[in-house]
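Below is one structure, written out as structure tokens; comments come after it.
Every protein chain but one is kept in place in this view of the complex.
A and B label the chains in the order they appear, each numbered from 1.
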Amino acid sequence: MADASYPDDLKYHPEHDWARIEGEVATFGITWYAQDALGEVVFYETPEVGTEVKKDSSYAEVESVKAVSDVYAPLSGQVTEVNEQLSDGPEKINEDPYGEGWMVRVKLSDPSEVAQLMDASAYRKLLEEAS
Amino acid sequence: MAKPELTETPMQGDPATTIFERSVEGRRAGALPEPDVPETPMDELIPKRLLRGKPAELPEVSEPEIVRHYNRISRRNFDLDTGFYPLGSCTMKHNPRLNERVAALPGHARLHPAQDPRRAQGALELMWRLCEALSEICGLPYVSLQPSAGSHGELAGLLLTRAYHADRGEERTKVLTPDTAHGTNPATVTMAGYEVVKLATNERGGIDLDDLRARADSETACLMLTNPNTLGLFDENITEIASIVHEAGGTLYYDGANLNAVMGRSRPGDMGFDIVHLNLHKSFSQPHGGGGPGAGPIAVSERIEPFLPRPQVVRRESSNGAEPAFDLDFDRPKSIGRLRGFQGNFGVFVRSYAYILSLGGDGLTEASETAVLNANYLLARMSEGRTGKFAPVAFDRRCMHEFVLSGAPAKKELGINTLDVAKRLLDFGMHPPTVYFPLLVDEAMMIEPTETETRETLDAFAEAIDSILAEAEDDPEVAQNAPYTTPVRRLDEVTANRRPIVRQPLSLS
Partner (left out) sequence: MTDDDRGRMLDAIGVGSVDELFEDIPADVRLDRPLKLPDGLPETEVFDRLAALASRNAHAEAEVSFLGAGMYDHYVPAIVDAITSRSEFLTPYTPYQPEISQGGLQAMFEFQTAMSELTGLPVSNAALYEGPSSVASAAYLALGATGRKKLVASRGVHPHSRESLVTYGAGYGSEVAEVDLDAGVTDASALADAIDDETAAVFLQQPNFLGAVEDVESLAQRAKEVGALVVVACDPVALSVLRPPGQCGADVAVGEGQPLGNRLDYGGPSFGFFCATEEHIRRMPGRIAGETTDVDGRRGFVLTLQTREQHIRREKATHNICTAQALNALAGIIHLSWLGKRGFVELGELLVRRTAYARERLAALDGVELLHQAPVVREFAVRLEAPVARVLERCAAEGIGAGYPLGRDYPEHEDGLLIALTERRSRADIDRLAEVLEKAIKESRANAPQAGTPGREAEDVPA
């Protein structure tokens, strides 16, 4: 399993989701903390392309052996791409949460929402305070 | 206990083999009667396209092989006749064998459910008398034996609630349940078409009354509760709770999973509950069977009675004063209908009725008193020493028939979590308590000894937990890698869930 890491080039949501922003498009996934708390992911069903996602709302679920967690959208928009690999290989979410474990790509409907997200150091601080 | 040797036990060395894998073509066990009617070709009696092409790939084994196979795999099971099961809210009390004997009497066992009631008077009388007894125990006048398990009773209860409100011309959408509720409660709420509203628990472990007052309104169909709750604590505010819910117009539902704490001491009907389900496989000694069968009869108040499932067992007084006839009453215009076929799990009724006859009123009361005594004694023992330090009780007050410990300190200070403790306990020849429930308590262990355990067994359990903690103080890896001596060791549940294999691939790929 990867070591705890929170890349500096990403933005973070307090429900433990990250966003990589490239202009009007963003990629989402769950953070190292989220996958560690969940344990080994056994199932993840990708939402459909074209689904509308709303900031702070759940757009999918990840399952471990004994738990189910909601996955929250850090930003609002429409799903343009999904990571099909995760259906057969949900373990990628644990092994590489920021790379091969990416979940959806979204065309942002309101890029100004990005300002509400945390940067890596703010997120690290949030985790420290919680423990 | 010394650090376990990692040599394989004989059972561990015996690989699991399914009955299908023991098949040898041509072998068989049972013989059927010789055909005594014309052996007309099948496709002359049923069109060929409706007939099966290839036979189902069932095992081909001899009878001695079947017996040996199932006997051998049975030994890979722990069971209540062999050892202690302190599972909270499961009430694993001894299953008297008399009950099996009477359930097997042909008059009970080989009676067809559609038999004319006039020729099933013994069965109907048994059911009627069981209803009377359960009614007295619950303090509610009417009982239906139809539901097949607690969950089934819960569904019946919420459908009765729905019918009750509809009959009054009201539509309500929400059901309140405490956050300590057993998972079946919210699952049932959704199946019954309602929305779950969670109620907070206060520092005493009971329902937070302010939260209840805020949330009980005209949308509230029902409050589902168990008392004592899954923390093993009696909610002293129960009368106030009942009154709040009734004033809001809702029904009050009692999950009978914890009835073993209060039989003969307090009755849910007297607490104000409208609908109660009982688990015959808990307080009433029906064996668990590895996951059933059970039964979940419901007892209801006067205002709920019209909606009870169909049929109800009734006793009719004959007009000429001759012996009353017991009957199935289908003439129930407001009934919610049926939740299953025929009359319910009658074989379970026989066993529970025999149990109630054996114990009597005094015996049932004594059972509850002893259950509560045993739990408090065990709690007292487990509040001492290491267990008191590393797995303290979650709510520091008198418990009833069960209590909940939190293994959070053990996790933090010793590096072993509740799961590790549970797995190590298997090596001690005991079944672990219920773990990670209720969700309210971190690293929870819910412990219910029941009344049929001796003081020595309780002491042994307390000592086992203590020695596991002592072991962990020295080396947490022992528990982390447990169990060592069970027929299989820790199993890979991750792969089982990622790529489920749920049958042996035979004719289907």
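Here is the rule we go by: contacts are C-beta pairs under 8 Å (C-beta built on N, C-alpha and C of every residue); 3 or more make two chains touch, one makes a residue touch a chain.
Quick caveat: nothing in here was measured; it's all calculated off a predicted structure.
Across the interface with the omitted chain, subunit A contributes residues 42-43, 63-68.
Simple rule for what comes next: only the chains that are shown with their structure count from here on.
Listed in rising order, the residues of subunit B touching subunit A in the complex are 436, 493-494, 497-498.
For subunit A in complex with subunit B, the touching residues are 40, 42-43, 63, 65-66, 90-91.
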